[in-house]
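One protein chain omitted, others in place.
Entry: chain A
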């Protein structure tokens, strides 16, 4: 370690630190590869030829590029219906959830709101204790929501965690002076929300929209327990029956055995890509907002 001592002072990092930092860079690079490799592999497989996929020729780049998987998916009615259903559930569900979340998070952020602490306790308690699967199912049944589209939109509309994040955001980013000023001008609470709070809350709105939209797009459990009619099924449920339960779709029955088997293997990759694409396309654009929003939310839990 004598060499370390001899290093001139103008170099900030000592040799030990530089080695330490290099190790960190190497580890993080490996982490990134470990995360990104499976994703690349799936995308490459989805646009390779069925034969190349089943013979294990694809390992990084696509081999014999073909979009056969996607064209078959487009012609499969369950998948197109599932896709349209998921789009509907995501749009409608996000709209309902974000509206309801703001309706409770904003009043909770106002220090003068009557019953604020009691209400906060009432809703946070539901995070740590619940009636359970069957009692909740019974309520949904009693409300006659079983096998209707509402079953996927209403029973899980508000996530307490999102309420907490939104409340912290409103508390820390809407200056109380603005409220006082507008109150003097005779502005009503509704009007204040519309013309002051919402325009100032774009980052948190982005976070709420993203989280609820992703949640809706990805959810399948509610559909599994509440829906019976196949024409209402969201994409994730269709996906499960094709990939995990291996029910090949009707469209493929006419094809030759070998080709069918190869194609069904390829279809799984294409399906994964198709089901994840919308989320991954929006993600890089909203990621910045998202991290911001999460940081704001975690400052005052």
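Here, a residue touches a chain if its C-beta (ideal position, glycine included) is under 8 Å from a C-beta of that chain, and two chains touch if they have at least 3 such contacts; residues count from 1.
Criterion: contacts and distances are computed from a predicted model.
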item	value
Listed names "ABC transmembrane type-1 domain-containing protein", "Sugar ABC transporter permease", "Dihydroxyacetone kinase subunit DhaK" or "Dihydroorotase", with the criterion being the UniProt name of the chain not displayed	"Sugar ABC transporter permease"
Options A:74, A:103, A:181 or A:230, residue touching the unrepresented chain	A:103
In chain A, positions touching the absent partner	14, 16-17, 20-21, 24-25, 27-28, 31-32, 34-36, 38-39, 41-42, 54, 56, 59, 100-101, 103-104, 106-108, 110, 112-114, 119, 122-123, 126, 128-140, 143, 154-158, 188-190, 214, 217-221, 225, 236-237, 239-240, 243-244, 265, 268-269, 271-272, 275-276, 279-280, 283-284, 287, 291, 294-295, 298-299, 301
